[in-house]
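All protein chains of the complex are present and in place, except for one that has been dropped.
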Amino acid sequence: MGNSLGRLFVITSFGESHGRCVGTIIDGCPAGLPITADDIQREVDKRKPGVAMAATARAEEDKVEILSGVFNGATTGAPICLLIWNEDVDSSEYEKMRFLPRPGHADYTAFMKYGGFNDFRGGGRFSGRITATFVMAGAIAKKLLNLIGIEVLAHTVEIGGIRAEPKQFDEIRENVDKNSARCADRKAAGEMLKLIERVKQEGDSVGGVVECIALNVPVGLGEPVFDTLEGDLAKALFAIPAVKGVEFGSGFSVARKRGSENNDPFTIRDGKIITTTNNAGGILGGISDGMPIVVRVAIKPTSSIAKSQETVNLKNMESASLTVKGRHDSCIVPRAVPVVESMMAVTLCDFVMRAELLPRVVK
Amino acid sequence: MGNSLGRLFVITSFGESHGRCVGTIIDGCPAGLPITADDIQREVDKRKPGVAMAATARAEEDKVEILSGVFNGATTGAPICLLIWNEDVDSSEYEKMRFLPRPGHADYTAFMKYGGFNDFRGGGRFSGRITATFVMAGAIAKKLLNLIGIEVLAHTVEIGGIRAEPKQFDEIRENVDKNSARCADRKAAGEMLKLIERVKQEGDSVGGVVECIALNVPVGLGEPVFDTLEGDLAKALFAIPAVKGVEFGSGFSVARKRGSENNDPFTIRDGKIITTTNNAGGILGGISDGMPIVVRVAIKPTSSIAKSQETVNLKNMESASLTVKGRHDSCIVPRAVPVVESMMAVTLCDFVMRAELLPRVVK
Amino acid sequence: MGNSLGRLFVITSFGESHGRCVGTIIDGCPAGLPITADDIQREVDKRKPGVAMAATARAEEDKVEILSGVFNGATTGAPICLLIWNEDVDSSEYEKMRFLPRPGHADYTAFMKYGGFNDFRGGGRFSGRITATFVMAGAIAKKLLNLIGIEVLAHTVEIGGIRAEPKQFDEIRENVDKNSARCADRKAAGEMLKLIERVKQEGDSVGGVVECIALNVPVGLGEPVFDTLEGDLAKALFAIPAVKGVEFGSGFSVARKRGSENNDPFTIRDGKIITTTNNAGGILGGISDGMPIVVRVAIKPTSSIAKSQETVNLKNMESASLTVKGRHDSCIVPRAVPVVESMMAVTLCDFVMRAELLPRVVK
Partner (left out) sequence: MGNSLGRLFVITSFGESHGRCVGTIIDGCPAGLPITADDIQREVDKRKPGVAMAATARAEEDKVEILSGVFNGATTGAPICLLIWNEDVDSSEYEKMRFLPRPGHADYTAFMKYGGFNDFRGGGRFSGRITATFVMAGAIAKKLLNLIGIEVLAHTVEIGGIRAEPKQFDEIRENVDKNSARCADRKAAGEMLKLIERVKQEGDSVGGVVECIALNVPVGLGEPVFDTLEGDLAKALFAIPAVKGVEFGSGFSVARKRGSENNDPFTIRDGKIITTTNNAGGILGGISDGMPIVVRVAIKPTSSIAKSQETVNLKNMESASLTVKGRHDSCIVPRAVPVVESMMAVTLCDFVMRAELLPRVVK
C-alpha cells in the first residue's frame, strides 16, 4: 500500500534494488504524446554518478524499456509501464548484515513493519535505486508540462555548509550540468566537490540542499484546503529517501521576518500581475500565483558510511558494531537533483490536469 | 475538490469565514468511542487568542455542535459531522477591498482560480478560521490515539528570531499552556510576547516556528514509497495557512552534518531497541522507528498588517495601495499550536488505522 | 468510511434518519454555477410520496438549507454543504425492537458491524431517508449536466410483475410525473397502483424495476479498465437501499441472444455515427458511445411489512417474531425514481469532469 501517487496523473512504483527490476506505471497520461525509450533514458542517465569522486561501485546500466502504453511512438491513453532490469549483483554482504540494521537506513523499520519478510538486499524497496522509477515518471511529466511551457529545474544550493550564491534561472539552466556537484555557482561547486572528496577519505558522508524551480506556472494550480500545491509537492518530495525538510520561498527564514518584509507586493508588468518579491515561492493560499515556484529540500548525509557504527543484532538482541562495506556515494545531493526535479514535475502535472490545462488527447 | 484528507480516517472540511458555518465530517472513526461536544469544544477553545496582545477583534464564540455520527454519547461508525455556526459579522470592509488583493493572502489566487466567484468575505475558505475544522477533527483523532497511548504535543519554539531552549517532553507538556506564547521556555516566552507587542505597535507582524512531538508511536507507521510518514504529515501540515516549511528531526541542519553525526546509533534500553540520538525525528525510510516523532513547521508572519501595502486593482488593472483595517493577530504562531497538533493527530490516526492498531469497534 | 463517492465531483453523505439532520457535501463543483435552495428543494420534493396509497405516515418536510459553498447565488468552488433538519420523531418503537432485527433490513448487519453502537432509530444510516442526501447532490449534478445538454430521466418500468410498454423518451419525459407510479405507460401505471393498494391491504409489499436514461451523452465517458461507465454507475446505484440488480441495454436478456442480434451495427445519420439498435445501452468497452445510456435497477419489495415475521432476539439469542408497526410504503419503486436519476447524474458528472467537458469556472 502507498506505492501510488496522484489523482489524475497517477504513478505507481514497483521493484527492488537487487530484485529483477525497478519499474513504474503511469496511468492518466493523455493519448498522443510522442515518446521513445530514449526520451526516458536521457532523464534516467542524469541519476548516474557524474564523476569518480561521487561514484558508486555498482555500474548502473539502467536501460529503460517501455512495456506498455506506447504504440507507434506515441502514448495511447493506456497505462504506461516503464522498466529497468537489474543486473545480477552480489547480495552476500547484505545477507551477512541481515539482522544488523544500518543506522540511518530503513533496515530496522522495514524489518519490524514487514515481519522480516522484506527484501533486504541492497535496501530493497528503500534503496536510492527506487528513485529511478520516479525519474522515469518524471520524464513523461516533463514532456507534458513542456506542452504548456512549464519548465522545471533543480540544482544543488548547499553541500556540507557550503552555500551557492543565488543565480538567475538562465544561469542555473546553463550551468547545472557543467559540474558534477550540479551547482550553478561554479566556485561553490568546486569547494563542494573538494569537501565531498575529503569526507570520502574520512569514510564519512555529507548532506546538502537541493532547490527546485518551476517557471511559467499558470495562476491557479492547487486544490485547497488539503490538496494544496505546497502539501502535495512536499508529500511527493518526502518520497525521496534522505529528504528531511521541505520549504517554499522564504521557508524557515519566515520565522525571523516581519509581515511587511515577507508579504510580496503586487504590481503590473507587461500587462500582467506579478509580485515584486517572491517570498511566497510562487504559492499563495496553496495555489500558484504565477510567479516561479521555488522549493528547497534538505538531503541528509548518506547513511552508508565506512566508519564503524553501533547497532543491535535483531536476532539475539545484543549490541553490535557494524561497518558498511562497499563503495557508496559520500554525498548523494548531486544525484538527488534529477529526482527532485522529477517529483516536482509529476506533482505539477497532476495539478495541471486537475485544472484542465492539458487536453485528454495531445494533437 | 481537495477538501478531504486521509485514506481510512477521512476528514472533509467545509464552510467559510463569514458564511453560515465552518464544519468537518469525519468518516472512518471506529464505533463506540465516547464523545461529547465538550470534548471537541475544549480543543477548539485552544485556538482562541489567549491574551489581549494576540487578540483578534472578532469574538469567536465557536460553539461546537455534533450533527451526526454520535448516538447515546458514543460514535456509531457513521460519518461524524461537527459544526460551528458563524456569528453575524460585518463584511463591508471586505466588499470595499474586493478587487484589491491583500499581499500575502490568497485573495489574488482565489479570485483567479474561481473566476471571482469565491466568497472573499474574511478570506472565505482561506481564512485562518477554517483551521477550527481541523481542530475539531483533531480532537477526535487525539481521543483515538489516546486509546493506544500515543500523545501528541505541539509548542512554540521560535518567534521573530527568539528561540526557546530545548526542553524535555514533560516540561513542555506542563508549561505550554501557561503562557500565551505557548512556549515551554518561560524566559523566551516573555521575550516573544514583548516582541509581539512591539511589532503590533508598529502595525506589523512576525512569524515563528512550531514544533510538534508524538510520543509512544509504535514502530511501523508509514506506507512507503509514497505514503511516507513524513510525506503525509507534511501534506497535512501545509494545509495550515501560513505554513511555509516542514522539517523532521535534524531537518535542514542535515545540510551541515556528517553521516557519522547524523546517523542515529541503535542500542537496547529496557529490552527495547531505541536510538541513542533522534536526528531522524522518529522516522526511518518513511516509517516510524519507535522514537518520538519530531516535526517543526515554519509559520510566516501574519499577512494582515496595518501598514500600507502595494497591490493592484483587479478591476481596472491599476496599481493601488491598501491598508488592512480591523484588528488582526500580529503573530498567529501561538494560535497555530493546537492546529499543528490536530493535523499531526489526524494523520497519525490514519496510519494507525492502516497498521490495524485501532479496532473497528472500541469496547 | 465509504461515505464519499467520486473522483473529481465528490459527494459525501452524512446524517441519520432520526438524528438531527441528513446532509451532503459536494466537493469539486465548478465555481459560478447559479444555485438556490429552491433548485435543490424541487428535486428533493420528488422523493415525497405522491399519493395516499404510497404515503408514509411521516410527514417529511425536508426543507433544504445551503450551509456553505454558495455565495451571491452562485457556487464558489468551495465545498457545498446541503442539509435537511429532521423533525422530532417518536423513536420509541425502534427502542422496543432494538434487539429484534427486522428481516430484509440492515438492522442485523449494522448491529454486528458497529458492535451495537449504530443509531438504530428509524434505520439510522440505512434508512431510505438517507437517499435525500443523494437527491440533493443529484440536483447540482443535473444542473451541471444541463450546461452541456445531457438530460437524465428515470421512470418506473415494472412493479410486481406488471410491466410498462416501452415508450419514446419524449413520452416518458412528459408522462412520468403525471401519475404516482411514475410510469410513462398510463395503463400499466393504473394497474401498478391498484396492485400496490391491494398489497398494502394484505400488509405486504411489492418490488419493481426503475429504468434510467441519459440523453446527449458525448462519446468517450468512462475510464476503463476499472472505472468503466457501467461499473461506476452500478456502484452508485447499489448505494440505493433495496437495489439488488443493475443491467445496461439488453441486460440479462443477452444470455438468450446471439451475437448477430446483440451487436449494434454502426451507421451514419445526419453526418453522425450512431448504432441502429442500442443493445449496448450506450456503452461499449466501458465507454459511452453517443447513444442513450440505458440502465435498469431491480428494487426489492419494501422490507417493512405489517405481517408477522420470524427473527432472533440478539440479546438472548432466542427465536422471536416481529410485527413492524407504523405505516410504511408498500412499494418504494416510485419514490426510488428520483433517487436513481440522482445517482446517475452524480456519476455522469464525475465522468464529464474527467473528460474535461465542464469548465472549472462556469461563465
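Each chain carries a letter (A, B and C) given by its place in the written order, and its residues are counted from 1.
In the analysis below, a contact is a pair of C-beta atoms (placed from the backbone, for glycine too) under 8 Å apart; a residue touches a chain by one contact, two chains touch by 3 or more.
Predicted, not measured: the structure shown is a model, and the values here were computed from it.
Touch with the chain that is not drawn comes from one residue among C:41, C:91 or C:309, which is C:309.
If you put the hidden chain back, the residue from A:3, A:131, A:288 or A:303 that touches it is A:3. When the omitted chain is restored, the residue from C:49, C:79, C:281 or C:334 that touches it is C:281. Contacts to the hidden chain, counted on chain C, fall at residues 1-5, 13, 101, 103-106, 108-110, 112-113, 125-126, 130, 158-161, 199, 202, 204-209, 219-220, 222-228, 230-232, 234-239, 241, 243-268, 271, 273, 275-276, 279-281, 284-289, 298-305, 307, 309-312, 314, 317-319, 354.
What chain B contributes to its contact with the hidden chain is residues 7-8, 354-356, 359-360.
Summarising the interface, chain A meets the missing chain with residues 1-4, 8, 10, 12-16, 19-23, 25, 27-28, 31-32, 67-69, 71-72, 74-81, 83, 113-115, 117-119, 121, 124-125, 360-361, 363.
The working rule: only the chains that are shown with their structure count from here on.
Averaged Cα coordinates give chain A a centre that lies 27 Å from the centre of chain B. Measuring from the averaged C-alpha position of chain B to that of chain C gives a distance of 39 Å. The distance from the centre of chain A to the centre of chain C, with each centre set as the mean of the Cα atoms, comes to 46 Å. Looking at chain C, one finds that residues 8, 360 touch two or more other chains.
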